[in-house]
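Okay, here's the structure, questions in a sec.
Only a single protein chain was left out; the remaining protein chains are all shown in position.
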Amino acid sequence: MMGAAWLVARKDLAIEFRTRTAFFSALVFAVLALCIFYFAWDESIIAPAQRAPGVLWVVLAFSALLGLQRSFSIEEHDRGIDALLVSPISREAIYLGKAIGNLLFLCAIQLITIPALALFYNLPIGRPLMVVTAIVLLAMIGIVAVGTLFSAMAVNTRLAELLLPMLSLPFFVPILMNAAQATTRVLADRPLAESWPWLKILIAFDLVFVVACTLAFPFTLEE
Amino acid sequence: MTSAPASASARTVLSSGLTAPKPIFDWFFALAGLSVLAVVVRAIYFTPIEALQGAAQKIYYIHVPSALGAYIAVGITALMSIVYLWLHDERADRLAEASAEVALVFITVVLTTGPIWAHKIWGAWWVWWDMRLTFTLFLWFIVAAYLVLRDGIEDAAMRGRYGAVLAILGALLIPFIHLSVYLFSARLHPMPVVLKPDKPSLPPEMLTTFLLAFVAFTLLCFALIRARYRIAVQRDLVTAFEGDGGSR
Partner (left out) sequence: MFPTCPAVEASGVRRTFGRRRAVDGVALSLNAGECLALFGPNGAGKTTLLRLVAGLLKPTSGSVRVCGHSLREDASARAHVGLISHQSMLYRALTSRENVEFAARLYGVPDPRAAALNALERMRILDRADAPVRALSRGLQQRVSIARSIVHEPSVVLLDEPYTGLDAAGGAALTDMLQLLRSSGAALILVTHNVDEGLGVASHAAVMLDGKIVRHDDCATVEPRTYVAEYRELVLRGAEHASSFDVESTA
């Protein structure tokens, strides 16, 4: 099943690499948002390094939505999804493939956003930033798990683009709350053990929703 | 409405749960409405004012029973969603839909009465560290998303499946939100400050009013769900007569 999933993911990444517009616009959005948030606070009241965690997670959530939006619209356009559905690969493999493709796509954006954050908000470069990157990956798994499923659902509704944020954001709430809490502590150079309660919820979220959304995906297809 | 033979033929076409039109006057709903009114009157005029919180405490007689109604309705939605995915019975889907809409109403009441009380007692309209209020707010978002999602889908079977999937995922999300809000507020306030009336020491008049309010609001919850369910049935009947219930 993982082989088939990887095929689908590789196909999505090839399309992404060919068009590049989605990647580029999501990336520019993320960096632009970092800049806008910088000017939204008075520097003399809250130090940039202190708002960095909050900014990171807000920007990350919304740029993720941008990336997830197109995931199933490319399948819908000429009904490429039908070709996947009549092929011998399982529905679950299609979902996992789309999710892996989205995960890599979003991680690529974050790989540029995180250094940009460090640059703009004067964060120390070193171990804390590496840990933050790991937390981002952990959070991304959960975001992509639910986001991929809702992207598949949203393309089949009348509201399409409007609906994805409304469906996804409530599900992002626990991820963002816990990830931001953990990030704050990590960037303040506190021991990792202090962030552990929040990270535990993140891991549990990933496990529960990867399984639940994989099982739920076949129900979102036409029957 | 439709003539008798027409509705009879619709019944043969659509097997599950579509029955003949009901009389317009809803006795159950009237009873529930009257009992809520009676409880409100009792709470305002015939229940003593709480010594510490003053008259503001009386909003609890609406706030807490509404929360109960909301949880009942949300629970029915989640349960019926599982039943629908399992048995593909349209009645379960209609019940889930009806309950979700009623849940939204009750949650809105909770979210409106909560801040009014909090403003008087805590001096702030909204306090994020009150776990239950924050939690209820996110519940409102999920239920609202559920209803908007359903509204965006024309095909009845797909609407049912999508709604059920979202409801079940929402049910899985609830413990995570609960835990996250708890962890978030526990940091600032080691023990979430909740002015919880100590039940055994509650004066008998207040306790009676509370219990009556619980009964009345539960009745209202079921009456609303029942009424909304009937609307869903009528709607599906109309769609059935128009022919194409969900074309592709």
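Brief remarks on what is shown
Per-chain numbering from 1; labels A and B assigned in written order.
Rule of thumb we're sticking to: a residue touches a chain if its C-beta (ideal position, glycine included) is under 8 Å from a C-beta of that chain, and two chains touch if they have at least 3 such contacts.
Source: prediction; values computed, not measured.
Only one of A:V31, A:L56 or A:I74 touches the absent chain when the whole complex is considered: A:I74. If you put the hidden chain back, the residue from A:L27, A:L84, A:L103 or A:L202 that touches it is A:L84. Even with one chain removed from view, subunit A keeps its contact list with that chain: residues 4, 7, 11, 14-15, 18-19, 74, 77-80, 82-90, 222-223.
Within the complete assembly, residues 13-14, 155-156, 239-240, 243-248 of subunit B touch the chain that is not shown.
The definition used in the following text is that only the chains that are shown with their structure count from here on.
If you check the complex, the residues on subunit B that touch subunit A are 85, 138, 141-142, 144-145, 148-149, 152-154, 157-158, 161-162, 164-166, 168-170, 172-173, 176-177, 179-181, 183-184, 187, 248.
Of all residues in subunit A, those touching subunit B in their complex are 146, 149, 153, 156-159, 163, 166-167, 169-171, 173-174, 177-178, 181, 197-198, 201, 204-205, 208-209, 212-213, 216, 219-220, 222-223.
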